[in-house]
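Certain chains of the assembly are absent from this excerpt, and the rest are unmoved.
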């Protein structure tokens, strides 16, 4: 849709009541989350327990970090379907490389650090590949990333001979704190998640690059006429996405210590859904990282509540999930684009 | 070639099927070497619909025999029947078809027995009753059969099933569901994860808490889990045998049929015995990916 | 020594030559006006200078070196273009738009405070008080053009190219712009601009270049060229009286009437009526709510109305499609966003509204094409290739297509909102004639326009709006500019408050 349209339909700030309505809509996902948490605490006594909350936050970190990357891509008007497959691939390759290297590096934190760096590089490189194909090859993002989604997963399946690739047991102990460790009582993944969210929000909102990302998504031609390096910025969003996948994978691997062909299945849908639930526009132009974080938590808590209460037939979990997602977005329908 | 054998199996989308594809490949390679005048074509499918397509494609290649591990029993019945009608030798593996007597040869595990074995394990572990949680697999007929048998076998015991949720035979989902079960139920004596992949996830979730003495039972015989059993892990002290290796005799027997003209048909059902520390060694294949 | 120097610059799109050997020098501290008919090649020439298009032949030099051939290069050299259509990012704030691509940084971060201050200053020098923190999409479009201009001047340019900057500005706003241009010229900057308002060309330009069919046919000091000489050079023949004679109907039967229409935030009390064969002019300052009023009447905006009469029956306000079915057609002032499908062929655009062309179900491509050929000759639409997309037409020719499209369904009530925006003087004359003809055929006509002469010259009756209210009505010999301005501004208010009115909605 043409963006200019927004002007005429959306309308000039206006009265206090309108402003309140706007603020309400802007806070939509947050309200949905709060609402969900109230429901959760009413339905299950263990819901508000520190441990349960910590569990949900911690496991949300993985999709969350990926979704933060997706916020950049989508804000710039792009799309990346390959994230789930990519994280499977990164996990698998990183584990293989680390297992190989135990001979020369030992099994200490040094190798773990090397593995982390390797994962980030691999993720970023894959993101660069996606971005370059889309921007320079001028192929629709949907197609390119649908393609690499198949390619990445296939490569992993091939490397793992269809089975799982497991981290060396000695290495597991060194890596374990990355998922299970706590700092001041708060789990490491939560720290990483928060740190990345804060950085990303700042980058998106306070830096020139972030400005350009939004401008490109808002209207690519505007950006072009303002002498913004459009291609470079667009490719960079995919690199950031890849990097985020790399980071998420670093957190994922120590959790179960293995990559399997089913690792990361459907993560792309979850990530995109989180971004959109959070209020970022699917067509691009406007993105907010905090919204994405809230979106991820909404999804995380929905399934947590379903597991904790279990009063619905497990067959219907998907229906409840689907319905809640739609309702959460209905709360902020101003931004709708159909 | 004297004969072409088509093999249609599910794609490697979770651990067990991964192992299946691995063993299929290995067996085919071995058979090719042993019987150079027999051709093999392997196709893998990610859904029942695709598997039907694949079988059609195999028929186009004029195969003489079809070894098929159906994604789903009902949807594959018609297409396999159609293949049979064209005179192809049919070997069905693992999941039976919805109609009897279509296949020439059946090689399979015993799915009801799988559920019963699990139930027996818990009955023996908790003779005075216990509270267990269950993870179901992917919503399919096999999962239903196993769960039903499991529940029936527990009917006359004092064991209470607290809840059942789908974990899709997936370690990540197993981890998540277990974490939530642990929050929800202050006392859990045992977990039937339904599958070794999910069991691994459940184990990590339990390890993370300070709960002691929770028994985790998976199933299917993943080498990693059998190793744990063998090493006397106190959380996982048993497993149910239901290995993807059952594709091996299926392929071998079908090959024999063409290589040697040996009369081959009938049913070959692997039991689903409980693997414990005592007998673990005989089920342990350290080199398999699964 | 010339700042910019073009030699034999030629541009063709496929077989169609748009520019044919342009020789032109622009000195530092000079304001050059480009005038010419729609499609003469003005925008194309500017786009070449700005590095957005490449000439097919000829050379351009800037500062005695060969001129930059990319936008980035041009910007670096100090050549900035303000486009005929808006090039702003609606989701970003005003300050962000103004500094897009030129962000001021403090360390790694953008320095929002400074940019907001500078943007505010830059806007203030153009007489705009738009809030630099507001998102563009939350501002009325009336502010957008000034923001574009502020964006250009904020880039420390040496040469500013402005393509019809005043087409969407009110008189006062245009005045402020000219002041800013004079300031810029005094500081040694150069400006090339285009306009179809020849009076302002005369007022602000040092030199005038008249373009016809891709060639410069006259290039002279502005002081040596009268408006009518310019017009004659453009069109290639002397122009007669621009407005057709008025022949108002006697006691016309009312076709459309409204009592006290209100649309939240824009229109509060609007009462008017238009009869058969009558041309009703609607005047008012920018932002007085005229567009909103008529969009509401056509079901394009929600509103309430004490009474709505159509052909003598009282009914409720129609929905968008209903209005059209009732024979009310609305020509939007915003052709890019609401008027035309720029990516689609002309024939498709023309056929969008007309039920007559296609049956209820089927499309008749032959009829569409015939209709297009009719429209091309009836409205003098200038295009090299009849199968081209609407977007590749020049601005004025797009406007003609829009008018053709709006009239294609033979409506009974026609509301023209800024009908001659971006249209050359010859074509204006034509459009006026079309409007008069429609009226003489008994249609009820409304002309909303910010060009005072247009309202005065065309209308049989004039309604003046101020702050969303219809504040007065003039007819016959009572219609004159002074009276309209008095009503539009309110007697007691000073000239300075005009901007206040313009921004009332913020």
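Letters A, B and C mark the chains as written, and numbering starts fresh at 1 in each.
Operating definition for what follows: contacts are C-beta pairs under 8 Å (C-beta built on N, C-alpha and C of every residue); 3 or more make two chains touch, one makes a residue touch a chain.
Computed from a prediction, not measured in an experiment: that's the story for all the values here.
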Notebook entry, point to check: Since just one copy per chain kind is on show, how would you write the full make-up of the complex?
Noted result: A x2, B x1, C x1
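Heads up, the rule we're going with is that only the chains that are shown with their structure count from here on.
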Note to self: Can you give me the shortest step count from chain A to chain C, moving only between touching chains?
What the structure shows: 1
Notebook entry, point to check: What chain is most central when centres are computed from CA atoms?
Noted result: A
Checklist line | Of all other chains, the one whose Cα centre sits farthest from chain C | finding: B
Checklist line | Averaged-CA centre spacing for the pair chain C and chain B, given as whole angstrom | finding: 72
Checklist line | Touching residues (chain side chain B, partner chain A) in the complex | finding: 12-15, 17-22, 25, 136, 139, 163-166, 170-172, 175-177, 179-181, 183-184, 197, 200-201, 204, 208-209, 224, 288-290
Item checked: Interface residues, chain C side, partner chain A - complex -> 52, 71-72, 75, 81, 83, 86-92, 96, 100-103, 105, 108-110, 112, 134, 136-141, 144, 151, 265, 334, 336-338, 505-506
Notebook entry, point to check: Contact residues on chain A for chain B in the complex?
Noted result: 44, 46-47, 49, 51-52, 55, 59, 157, 160-164, 166, 180, 255-256, 258, 260-263, 265, 303-304, 307-308, 310, 314-315, 317
